[in-house]
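So, subunit A:
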Amino acid sequence: MNFIVVLASFPQLLEGLLITLALSAASIVGSTLLGLLAATLRVSRVPIGSQIARIYVEVFRGSPLLITLLFVYFGSAYAGYHMNIFAAAVVGISVYQGAYIAEIIRAGIESVPPGQWEASKILGLSNSQTFVSVVLPQTGKIVLPPLIGQYIALIKDTSIAFVIGLAELVRQGQAIIDRVGQPLAVYVTIAALYFIICYPLSRWVRGLEKRSQPA
Partner candidate 1 sequence: MSNLEPIIKLAGVTKSFGAVQVLKGIDLHVSEGEVLVVIGASGSGKSTVLRIMSGLETADSGQVWVNSVPLHDPRRAREIRGHVGMVFQQFNLFPHLTALGNVTLALLKVRKLSAEVAKKKALAVLDRVGLAEKAGNYPSQLSGGQQQRVAIARALAVEPTIMFFDEATSALDPELVGEVTSVMRSLADEGMTMVVVTHEMSFARKTADRVVFMDQGIIAEQGPPEQLFVRPQNDRTKQFLQRVLEV
Partner candidate 2 sequence: MAVLGYLGDISEAALLVLKITVLAFLLAVVLGLAAAVGRNSRFRILRFGAGVYVEVIRNTPVLLQIFVAYFALPNLGLNLNAFEAGVLALGVNVGAYLAEVFRAGISSVPKGQVEAAAILGLRSLDISIFVVFPQALRNVYPAVVNYLVQILLGTSLLSAIALPELTGTATTINSRTLIFLPVFTVTVLVYLLLSNVLAALAGIIGRVAFKPALVLPRGSVLSRMRLLKVNAVRGEVNK
């Protein structure tokens, strides 16, 4: 392993890292909004809405992210609408991860005891008022650990945008390898960068889980 060569190309890796971080941030926002919407639809019992939300969740959780990315990127091109790679990656990852996040939020909503709904009804709150100001705030403690866990998965999954040609961290690494070789040194460096981002988050999740569970 020759890390000197890698060090010389480090600026290129940082460029990739920046794109990985931007993609992660945008997709976290997108997937959380979509997940919240789908979860709300799902529990709302609005006849068609909750069915659509259900199918959405089922389809994306039963198929690979890569297919979703290909669908969005090439599909939009075939449909005559040219999307840039970054936008396609944000849309694909948000839609895909949104399905997982929807289930996490739904589990959180359903963990709020029905008595909370009943008590609010008696106080004269409408269903949507109850949902927004009574139920959702209570889901935080239950939802946060798996939600952060899902964000970690999302950050790692941004690497899959490699396949549609986004110049994120792994693709920049591959470019360096094509130029100077040293695959192991390059991969170890990339792994270290991901690790530095994900490991603290993982520790945080573990801390949250421990706290939410009475020993």
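What we mean here is this: a residue touches a chain if its C-beta (ideal position, glycine included) is under 8 Å from a C-beta of that chain, and two chains touch if they have at least 3 such contacts; residues count from 1.
Criterion applied: all candidates are chains of the complex that A comes from, given by their letters.
Everything numeric in this text was worked out from a predicted model, so none of it was measured.
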item: Complex member touching subunit A, one of 1 or 2; value: 2
item: Interface residues, subunit A side, partner candidate 2 - complex; value: 54, 57-59, 61-67, 70-71, 74-75, 78, 103, 107, 145-146, 152, 156-157, 159-160, 162-163, 170, 174, 177, 183-184, 187, 190-191, 194-195, 198-199, 202, 209, 213
